[in-house]
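As C-alpha cells, the structure follows; a few thoughts come after it.
The complex appears here minus one protein chain, its other protein chains still in place.
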Amino acid sequence: MGQNNEKNLGWAPFVIGFILAFCVGWIFFGKHFAVPPLYGKLHQPVLFSHEVHTESAGMTCEDCHYLEPNGTWSGIPRLDKCIECHEEPQGETKAEIEFIKNYVEPRKEIPWLIYSRQPKNVFFSHAAHLKIARFECKVCHKDLGYNDKPPVYVYSRLSKYPQNYVIVMEDCMRCHKKFDAPNYCFTCHK
Amino acid sequence: MHVESSHAEKYVMVIDIDKCTGCGACVIACSQENNIPVRTDETDKYRSINWLVIYRITNGEPPPKTKVAYIPRPCMHCDHAICVHVCPAQATDKDRIGVVSQIYPRCFGCRYCMAACPYHARVFGWWDPVFPKGTERGLNPDVSTRMRGVVEKCSFCHHRYQKARDKAIAEGRVILKDGEYITACAEACPTKAIYFGNIKDPNSKVAKLVKSPFAFRLLEKFGTEPSVYYISRQEWVRRQADYYLEEIHKKAHE
Amino acid sequence: MLTRRDFLKFVVGGAVGTLFSPLPWRMADEMVLFSQTWTYQPPKGKEKWVYTLCQLCPGGCGLKVRKIDDRVVKIEGNQLNPVNRGGLCPLGASSVQLLYGEHRRVKKPLKRVGERGEGKWEEIEWSTALNILTQKLQELRINGHGYTVACLDGYRNELVSGLIRRFCQAYGTPNYLTMPSGDETTSLVINALQGHEGHVGFDLENSDYILSFGSGLLEGWGAPVRMQIAYRYIYENPFKPKAKIIQIESRMSDTATRVDEWVGINPGTETALALGIAHVLIKQGIYNQEFINNYTAGFDSFKKLVLEQYKLERVSKITGVSKEDIIRIAKEFGQAKRPIAIWGRGKGDIPCGLYEIMAIHSLNALIGNINRKGGVICFNDPSETWWPEFGLDEIAKKTLSEPRIDTSKFPLITSLLYRFAENVNSQAHYKINALLIFEANPCYAAPDPALFIQALKNIPFVVTFTSFLDETAKYADLVLPAAFFLEKWEGITTPRGLQYPIFGVSKPVLKSPYDVKHPADVILTLAKNIKGIAQAMPWRNYKEVLKAAVKKLYQKGEGKLADKEYLVSLNLDGSSLPGSFEAMWEILNKCIWFNPNVKKEGFKTASGKFEFSPKELNLSHYEEWELKGEKEEFPLMLIPSERLMLTDGYLGNAPYMVKALPNTVLIKNDLVVEINPATAAKYHLIEGDKVLLKTPFGEAKVRVHISELVLQDVIAIPIGLGHNAYDEYLEGKGINAHQLLGYAKEKLTGIATWALSRANLIKI
Partner (left out) sequence: MDAALIPPGVKRCSFKKFLIWIACVSVVLAWGVYAMILCFAKGLNQTNLNDYFGFGLWITLDLAVIALGAGAFFSGFLRYIIGIDELKNIINLAVIVGWICYGSALMILGLDVGQPLRGWHIFWYANVHSMLTEVAFCISTYFLVLCIEYLPIILENPELDKNRFIHIFSHNLHEYMYIFAAVGTFLSFFHQGSLGGVFGVLYSRPFAFREGFFVWPWTFFLFILSAVGSGPAFTLLIAWALQKATGRKLVKYNVLELMGKIAGIMLSIYLVFKLIDTYYWAIHILPEKGMTITQCYQGWFGPYGLWLLVAELGIFGIVPALILISPLRKKEFFLIIGALFDCIGIVINRFVFTVQTSAIPTYPFDKWVVYSPSWQEWATTIMVIALGVLVISLSYRYLPLFPQEKELNP
C-alpha cells in the first residue's frame, strides 16, 4: 500500500524508464542506426560508381536507364549491358577484378539491391513522371545517381523492404496533391 | 506546375446483347487476365469469385417460341457509385477516367459495398486465393492477387489503361486512340459484342453506340448511372433490364 | 530497494518513452506492408507477344501469346487470321491453365509398374523409353507381325497425322485407326456421291437459308470461332438477317433459341425428315431442274423412292414433325436463293449415319448448290499432295496385305474403333500385340469406353503419347509426354467445314517446363532406328517436315498470306506470296496461308455426275439405328448435349471452364440432366431431384433439371464431364456421358454413334 515510510525515489524511476525505452526505441527501431533486430544493412554486390561512369566515362543516365518504346522503364541494366564495355577489365581496381571474376566471366546476372523497390502490387509509371511531369531523377532518387560509392542498403528484416531512399505512399500522395496529378486508388495500386 | 493532361476521358463499355452468344470466352479471358483464383468446387455461385458474370435470361415463352439472351455483367463503374459513398475506409473511389478503382490492401472486408451494390458486381474473398498447382506461373504481373477477406471486382482492366498510356506518353501523346485501351473481355469476344472506349471522344465507336434508340442500362431507375451500356433490339430483353410498373410503362409507350 | 509504486513509475515511464520513440509507428508500418503482400504476387518482367495457332480443336484459330520473360501469361486471338478474326473461344482462352496445370501434365516418360489402371509409375529417361519402344516394334516387324501393331491417331487437322499414316505404311501395318467423328462418314458420302476425296466446306456466310440438322452452330460445330463470327455476320442487323436458319434437333439448344426457328425432331430420325423434305421438293417440282438433268445420275430412282416411301404421313409419324412444318420448310428451302442443308450433330464430333448424310446432302443436290456461292464447296487440301512417294520394303509389303482388324465386315468405312475393341477382345481375327496412341483418350471418349478398356487389357504392349495423365494413360505400359501445342512445331491444315483451304505453321512459344518431345520427332527417330523404313522418313526433325511442306506450298504459288487485320465481315483479301521461300517462312510465323478462290473439285464419279444412288451403297433410305436394349425396359431416349464450355475427350476442361459451368450442368459433383416437365410429371420428379439414370450400357446417379427445351421422353446429358483422371479440378466431377450413351449402330456401314441411346429414370 501507499503509506510505506521508506525513502521515496520520487520521479527517478519514471525518468529512468523513460530514457531507457526512448533510447531502445530510437537505436533499435530508428532507421538511422539500423541495428538489429528490426533493421539490417547490406552492401551492393558490386562496388559500382555512378560518378566514374558519368564523369570519367562520360556516359549519360539515359545510356543505361531509359524508357522502352512501349513506355515501360528499362530499370537497372542487365549484365550484357555491362559487358558491352566490361568484357575486358577497365583498370586494375580490386572491385573491377572482382566484378569480372564473379559476374562477367560466369555470365551471372548481378543481384543488385534496389533502394527504391516498391511492393509488387504498386504501379509506378516512369513515363508519366519523366515525360509529363518532367521530373529529374534526383527528385525521387536523391543523390543515388551521383555518388562514387553505392550507399549502404538498409532494409527491414520483417517486411524485407528497403528503408533508406525508398518512397512511401505519403510522399507520393503529397506530391501528387501538390501538382494536382491524379490521386486515385488505381493511380498507384493495382 | 500542372501535369494533369488537359483532355477529358471517361471510358464506357457497350455490350450488344443480340450479338452475345453466351460462349463465355470473355469470362475466361477476364479470369486469366486478372489472376482470378479457382477452387476445386465452384458450384456455389454465390461464393465464387468472378469479375465478369453472364446472366442467362429467357423470354418465358414455351418452345418453339423460346428465346434466350445472355447478359454479361462486369462492374458497372457507376457515376453515382453507391459503393464508393459507403466505403468507410476510402478503399475505393471514382477514378478520373470513370473507373471505380480500389485498394485491396486498404479494404478490411466490412462488405458494406456489397450490401450496397444492386448489381452484385462486388465479390468477397471467402477463402485464401488458390491457383491450380503450376499455374501461378501464368499469373499476370500487372494485376495483384487479392488476399482473403477483402472485396474485389472488375477494374475495367485498368492496368491495360496504364500500359496504353505509358506507350502513348513514350510516343509523345497524352490522348489515347480509340481502341488503344480495351478490356480483356472485349478483346476476347469472338462475336465482338463488347465495345469499349472513351465516350468523351465524339468519334469513338461507343460514343455513337450509346445514342442508339435500343441502348439502355441495367436498373437505371435506381439512379446509379452505370458506365456500362447494353444494346438489344428485342423488347423483352430491355424489359428485363429494369423494373417497370405496368401502367407507368404502358403510358410511356403510348 | 524498489517499492511496488516505484516499479509502476518505471513501467509508466517506459511506456511513455516508447511512445516518444519510432517503435510503435515502425511496427504499424511493418504490419501494413506485411498484410499487403501476404499472398503470392507474380514477378514483373519483360513483356513479349508471340504468334501461334491453336490446336485444341479442329478450329485453326490464330493466337497471340503474351509472355513475361519466359512465362506464358495470356492467350489472345490473332487479328491477322481470317478464320477467327481476333476472336477466341473459352478453351483457347484457358489454355494457359492446360499448359501449366502441373497435376494433369505428364512431366517425364513413365513406365507402368503397378497393374493396368492402377496408376503406379516409374519415371524413366527418354532414351530408355525409346529403346523399349524401338526394340518392341523392331522385333514384331522382323518376325512378320508388323500388322499386329495398331496406331490410334487422335489428331484432326494437324499435319502430323500424315506422318503417322506414313509411318504405319512404311512399318507395314494396315491398322491405322482414328478417333470416330462426323468427318469419317462425310468423306465417305462425298466420295460415293461425288467421287471427291478431299475437303468439304460449307459457305454459310453467303447462304440465305440454312437448314441445320442438329449442327450446334454456336456450340462449337466446325471451326467454333468462325461459326460465332458467321452468326454475328448473319444477324448483324436482327431486323433483316442475311439468312434464315432452321435448327432441327431433339433438344432446343442455345443455337436453336437464337436462330429463326427450332424444329423438334425425334432422336435419330433426321434421315426421314430430309427425305420427307425431298418428297415435297420433288412432288411440287421446286428443285433445280437444270442441275438435276445435267449433273446428276440416278435421280429417277431417287424420285421414285421418296415419292412412294416417304409420304408425309409416314415421315411425320417417324419424326414427330407436323406435315405443315415439313411442307413449309421444304418450300422455304426450295424457294430460297442460296439455301444449304448441313449435317454433323453438336460439335460435329458425333458420327452421323451414312444414309443420314446422303439424304441431307441430296437436298443440296436437288437445289443444285454444290460448288457454288453459299453452297457446299469441295476442294483438295494442299497438304494432301505434299508427302513424297516412297518405296516399301518386302516385310512391309507382306504385312500390309493383311486385312484390317476392325473393318473386315464393313469394307466401306475406313476405321471403326468399337469394332477394333470387339475384335481384340474376341481374338476373332488375329492378336494385336502393340498399340500406339497419339494424343487420344479412347478410354474416356471411345464409344462405350468400358469396351475399349477391356481391349487395352488384352493388348500386351500399349504406348500413349499424351500431354496429360488421362484415363488412357492409366491403362498404358508406356506414357510418353507429348509436347503441348504451345511447346511444339505443328502444321495446321484446313479446319472442319471451312469453305477455303488454309495452312498455318504453329511454332513453339516457350521451352517446355517439362521433359517432353513432339510425337512426330519420336516417330522420326523410330524410323531411323527400325530397319527398313528410314527411306520413308528422310527428315532430321519435324521442323524440316514443315519447311518442306511450306516449300511445296510456295512452289505451287497459289493462294495468299493473310496478313491483314480481319474484322467481322466477308473480307478475305490478303497479300500475294513473297519473293522467296525464306520470306514466306518468316511471314508464316505471324499469319497463315489461305486460298479464298481455290479450285473447286467437280464430280469424279464413274458417270462424272452426282450419284443419287451409288451402286455400292444404293439409295439413301431411312432405317432405325440399331439400339441396344428393349423399349419396354428403357422407354426413354438419352441424347448428348454439347456446349462450348465443355470439351469432350482428350482435353479435359480447364479449371476456369469447370468454374464457369452453370448449375444446370453441375451441382457439387453431381451431373445435371435435362428432362421435359411432362417426363418429370410422369416420373414424379421435381427440380434438382436425384435419380438413377439407367441405359443398356450402364447406370449413374444424376440430378434432374426440368426444362421445356427438351422433347418429352428425351433426356439430355451434358457430354464432357465425369473424368477420373487429370487433376482435382476435373476428376470425379459429373458422369462420363459416353459410358451411358454407349453407341447405336448403322446396319450397313457399322458406323457407331453416341447420338442416342435407350434409357430409363429411377427416382431415388
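Note that the chains are named A, B and C in the order they appear, and that numbering of residues resets to 1 at the start of each chain.
The rule is simple: a contact is a pair of C-beta atoms (placed from the backbone, for glycine too) under 8 Å apart; a residue touches a chain by one contact, two chains touch by 3 or more.
The model shown is predicted, which means the values in this text are computed figures rather than measured ones.
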Candidates B:P62, B:P88 or B:G172 - the one touching the absent chain: B:P88
Given B:Y119, B:Y181 or B:Y229, the one touching the chain that is not displayed: B:Y119
Sole contact to the chain not displayed, among B:K67, B:R96, B:R111 or B:K200: B:R111
For chain C, residues in touch with the removed chain: 31, 35
Chain not shown, touching residues in chain B: 44, 46-47, 55, 57, 80, 82, 85-91, 105-112, 114-120, 122-128, 147-151, 218-219, 221-224, 239-245, 248
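Everything that follows uses one rule, which is that only the chains that are shown with their structure count from here on.
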Approximate Å spacing (C-alpha centroids) for the pair chain A, chain C: 55
Junction residues of chain B, two or more chains touched: 105, 141, 144
Multi-chain contact residues (two or more partners), chain C: 36, 41-44
Contacting residues of chain A [partner chain C, same complex]: 2, 4, 6, 8-9, 11-26, 28-31, 38, 70, 72, 119-121, 156, 158-159, 161
Complex contacts: residues of chain B adjacent to chain C: 18-19, 21-25, 27-29, 31-33, 35-36, 38-43, 45, 48, 50, 56, 58, 62-64, 66-68, 105, 128-129, 132-141, 144-148, 184, 187-193, 233-234
Sites on chain C touched by chain B in the complex: 32, 35-36, 38-45, 68, 71-77, 84, 86-90, 92-94, 96-97, 99-103, 105, 218, 224-225, 228-229, 231-232, 235, 238-239, 252, 254, 256-258, 261-264, 513, 567-568, 644-645, 654-663, 666-669, 708-709, 727-729
